[in-house]
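Excerpt of the complex: some chains, original placement.
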Amino acid sequence: MTLIAFILLAVLATVGYVLNRQAAAAITADGTRLHSLKHFHGLFSLLSVLVPVLVLLCLYLALQTPIINMVTMASLPDGVLDGMGDGAQQLVLAEIRSVSQGRVFGTPEDWKIIAAERMVALYQYADIAMVTMVIILSSVILVLTRRRVTAEFRARQAAETIIHGFMIACSTVAILTTIGIILALAFEAIRFFEMVPFTDFLFGVNWEPQIPIREDQIAAEGAFGWLPVIVGTAVVATIAMLLATPIGLLTAIYLNEFAPRGLRAVVKPVLEILAGVPTVVYGFFAILVVAPALRGAGADLGIGISPNTALAAGGVMGIMLIPFISSFADDALSAVPRALRDGSLAIGATRGETMLKVQFPAAIPGIVGGVLLAVSRAIGETMIVVMAAGLMANLTINPLDSVTTVTVQIVTLLIGDTAFDNPKTLAAFALGLMLFILTLGINVLALRIVRKYREIYD
Amino acid sequence: MVDTTQMGTPPRKTSLTHSSAQVARRKRKDVVLQGFGIAAILIAFSVLFILVASLVRTGYTAFVQTHVTLEVFVDPGEISEEGLPRGGFRDVLTAALLENLPEADPDEDARAVRNILSNGAQFDLRDRVVADPSLIGQTITLTAPVSDPFDQLNKGGVNRETPEDQRRVNNQEVAWFDTLAEAGLISTPFNIGLFTHADSRFPELAGLKGAIVGSFWALLTCFVISFPIGIGAAIYLEEFAPRNRMSDFIEVNINNLAAVPSVVFGLLALAVFLNWFGLPRSAPFVGGMTLALMTMPTIIIATRAALKAVPPSIREAALGVGASKQQVVFGHVLPLAMPGILTGTIIGLAQALGETAPLLLIGMNAFITSAASSPFDASTALPTQIFIWADSPERGFVSRTSAAILVLLGFLVTMNAIAIYLRNKFERRW
Amino acid sequence: MNDMRLTERNMTDQKIKMQARGVDVFYGDTQAIKTVDVDIQDKTVTAFIGPSGCGKSTFLRCLNRMNDTIDVCRVTGDIRLDEEDIYDPRVDPVQLRAKVGMVFQKPNPFPKSIYDNVAYGPRIHGLATNKAELDEIVEKSLRRAAIWDEAKDRLDQPGTGLSGGQQQRLCIARAVATNPEVLLMDEPCSALDPIATAQVEELIDELRERFSVVIVTHSMQQAARVSQKTAFFHLGELVEFGETSQIFTNPQDTRTESYITGRIG
Amino acid sequence: MENKEHIVSSFDRDLEGIQAMIMKMGGLVETAIAEATAALENRDEDLAFKVRKGDKAIDELEERVNEEAARILAQRQPAAGDLRTVLTVFRLSASLERIGDYAKNMAKRAGVVMQMQQINGAAAGLRRMSRQVELMLRDVLDAYIQRDVDLAADVRERDLEVDQMYSALFREYLTFMMEDPRNITACMHLHFMAKNIERMGDHVTTIAEQVIYLSTGDYPDEDREKGDRSSYDPGNGEV
């Protein structure tokens, strides 16, 4: 039915296009000049039909289910829901829904079957109403737009206005997303901070989120102190950056200035592959190869290395960041005008001198921006640490110890069934909020730098 | 204004062919720098090599599967037409196995012998008989996967030299297996099941179909949402938006979104889509929407870059002959920028395909044994499947994980190759 | 050798095609053009000269409202084309630009075929009702831009494959195809070599027969060669405007004299 | 200079235009010489008047040629052959203008001489001389338009004869004056006329040299021997 509605809409919009175009063509037949080209008249009709009806259709589809649910629940016989909590009511609804879709497990109560039948009927009504709405609305708009076809009608401006509006709407999605993130995080985090004092969270040195899940226990003192988590994050990120930055930069320098064409043609795509490898793969790589290797090496040297060492997670993360940094640096170096390089070479500088004294300094702002973005990624990187780093929050900076990170905690706290009413779940949002704020700060700084730098040479 | 006094030092009359010590030193520095560069590249390359090599080494075995071929007598005593679904298929199979293992004691070892076969074999047999009840009472040839320990044994994953108590298969089981092998009943064909089966508790039965279908739905949703919105937003911001505080804010916003950790998007989806809007858990549709939010900044940025790369002179030219701004954009700029946009979109989708964390948070790591038939059904996706398998203790899942990774990388390389091809084919030098 | 009357040939007093009065242009808070009055005569080449950054291009782009596309740019004052105020809110800049064509510093053909380059304007303005008419317009425009002979056998090849000078003439053909009344050219030869420059100058001289041409140029010799009227801009002001012959032999303002004789302006 | 056309066709038109003006001037000047001589011989006052009036046109033409040449120099920055063409034009127009002036002066003096007693045979010598110069002028203009170096060289040679004729006339007129003091005024005028024609010849020679420079890029050698320079006429060929 939904499909039919969409197809009908498409057909009617096309009809509108054809009708208006023909009408416009008819005007030109006697030599009258149109203000706008024929096809703009058509386009105007097409858009006039398409945009409002499409928006309505989407709204309808989005609201249909909640409303039907509400109606179904409201029409249940009195008393059946008495004494049920929120969760239990949801379960009832889910069961009714299953029944309405023909999946019957066991023997549901009769009222549930009746409700299910009502639900099916409601859906049928809704579908018919939807199709009717599409037909009527589209036809009305169609007639209205058809009437507007005259020689003077500025169909181009009218059509362009609609497109313009659509594009503005698109660009607000980005803002909505950010607002959504902030609202979602802040909302849940506030609920968390109602349960756990903010200062405890910020300055606490113990992170033991498993403790308070026992029913009767209030959040234990100090169990939600994020310091060990953030320190662990910092340790992992630092290891990653220490590995990635020099290798990435040297790679970029070599590729940009010294590499023979053939080599560059091979290395660049390969690095791109490295950058395109999903982080879950790196995580698997860490537990499959790197951690055992490290442990083996440690054993050989007589050093005890924990299985979830920060070194493994950080090291693999560093490898993941190499292509990120090298491609950023390569871009920044390439953005330095060739004229500068020629200028330096023409003075009698060697290629190395040119690179180190002219091109690299000129590209530094861009590179710094790139490195900062890499830091932000290192902090926010999830899968590698989820798979390779530990779960225990140790307040340590020893890279050979097991540490945990913000992202690890978020994921472990939220995997599995989640109820939004206990501090364990909500703590993840508090961590998420901190993570967001932290990376936001770094990103904004990095983007500022990069953008300033771009302006120099654009 | 030229002063006539000489420079501080008189012009050095040096020969071009004679290198002074100073020049030699400068050249050495050059060489050292290059050496560092090559070393850096070598490191990156060797890591990549190790990564791929270890994946291939552990993963290639998952592309074949050890099967055993048995002559099964569908014993009407065990299986009757009336009670078909609940028939004693397992016993029939066990009997068939015992037939081939004379040294095994039909009573004592029945349980152990039965374990040679995968748990899925009985369902295979059931499906065949249900489809064709006339088979009851006949002897049919059945090829079924062996269970994981024997699969490993066959592929060399189990070292026969290790002491028996540290092996997953004891000596007797090894002997049985060898007997079967000698009888020519063991085969290792290509593991079609890897692509046609959904997830399973049993490694030898577990396949990627559910994950691939889930990823497909998620990506489709992601594309349908992010592509038009991303392009619309990019065009507006690049070509139409007045340069003011607001557009600056949006720009910073988008760039920031591109760098926001993916797990945060997971949190967003969890709180908003699941908790507030009550959309179904584990649904690829929700995953797709989440991925769309993540991909959109990438598409917007790539589109803007592609639009920017179109020289302003083209715009001026079209404006100069009296085209409206939208005619300029949609008639000239956008077509020229399309290769760049498509490249960016494909790369964005490739990233989305590999994205794991947000999908974990919305529950796409559920254990689901059937492929989703619509984007609203619960499902896993390729990366989350990898995560699940990587977490599973069974030895057989290690190679399956690697295989799944290789499959995923295969998709990614394909997509990236398409992107690179597009970029090279349509790249324009202005 | 009484006096030098440069390009005096064929000069007649033409009717005024465009008229600017008290035009101010601001980029944000900085004023780029200060109360400029200029008359552009019909069938006449008017040259704008002046040091870099004096506002020549800015003013030129006011004449077909190309400045509208720059956000921070604000134009006040009165500019009329055939007595009609082109900044009237009812005026559609898109249609204005069909009447006041423009050619840019760097040749900028669309990456389409030569034919489509020229046909683009007529198409969007609906000037041709069928292919034959369009063909005719394209040929006429290419002929007028003196590039028909070079282009006629390769109409379906991309315009970007032409040489620089040919590209610039193609751009002129494209501008001419919408049948404009005024042709604005912003340093049309500065990206060309001497041969191509000579060809374009030759063309400008021919275009004068049908259009009113306004050309911004850095080369004073070029201004002297191709124009009949010259306007000298300095720091956003119109310092002097008059017959080219007079500006170049006997300028009234000492700043003009300083500039054209190569003293520091 | 090659015969290919300039890319900027108006440059070609400019160059052609200016050379056409020179030819027009040349035509006017030729006529002026012929008519001034005729006026004297036929004692035709109207013709003399016409010549005097006609000089205005020549003067104006010179003015225009010079303006135009200066314009071309400033506007086109001619080089090589084109530059020589333009620079030559300056010289040619100046010479033609001077010849025109001399013709006008002859016409004036002819007007005065007519009023006086006729001196037998005096005019004949002048006529021969002027005829010679007129032919030289015609030839040199042909040489110019055809860039004919040989013809121009020939014209240069023929100027010697003019100089010799002048010396002869100078002596003849002195004799007339001494013979009959009443002839003095008329002879003075005749003498000035002969001097004028001699100067015309010199200017034609200058033109011939310009033609040679124009075609070859070099001036002819200064080997031309001067005509009979009698101590009686120290000014021959110089003023």
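To keep things simple, chains are lettered A, B, C and D as they appear, and every chain counts its residues starting from 1.
To be clear about the criterion, a residue touches a chain if its C-beta (ideal position, glycine included) is under 8 Å from a C-beta of that chain, and two chains touch if they have at least 3 such contacts.
The model shown is predicted, which means the values in this text are computed figures rather than measured ones.
Counting every chain in the structure file, the complete assembly comes out as A x1, B x1, C x2, D x2.
Following the convention adopted for this analysis, only the chains that are shown with their structure count from here on.
In a view that ignores chain C, the other chains are joined by touching into A, B | D. Listed by label, the chains that touch chain A and also chain B are C.
Looking at B-C and A-C side by side, the one with more C-beta contacts is B-C.
Computed centre separation for the pair chain C/chain D is 49 angstrom, with centres defined by C-alpha atoms. Each chain gets a centre from the mean of its Cα atoms; for chain B and chain D, those two points are 100 Å apart.
Residue positions of chain B with contacts to 2 or more other chains are 324-325. Counting only residues that touch two or more partner chains, chain D has none. Contact topology of the protein chains: irregular, matching none of line, ring, star or complete. Under the contact rule stated at the top, the pairs of chains that touch are A-B, A-C, B-C, C-D. In the complex of the two chains, the chain B residues touching chain C come out as 242-244, 311, 313-325, 327, 331-332, 336, 428.
Residues 6-10, 63, 66-67, 69-71, 74-77 of chain D touch chain C in their complex.
On the side of chain A, the complex with chain B involves touching residues 66, 156, 160, 163-164, 166-171, 173-175, 177-178, 180-181, 184-185, 187-188, 246-251, 253-255, 258-259, 267, 269-274, 276-285, 287-289, 319, 322-323, 326, 350-353, 355-356, 373, 376-377, 379-383, 386-387, 407, 410-411, 414-415, 418, 420, 428-429, 432, 435-436, 439-440, 443-444, 446-447.
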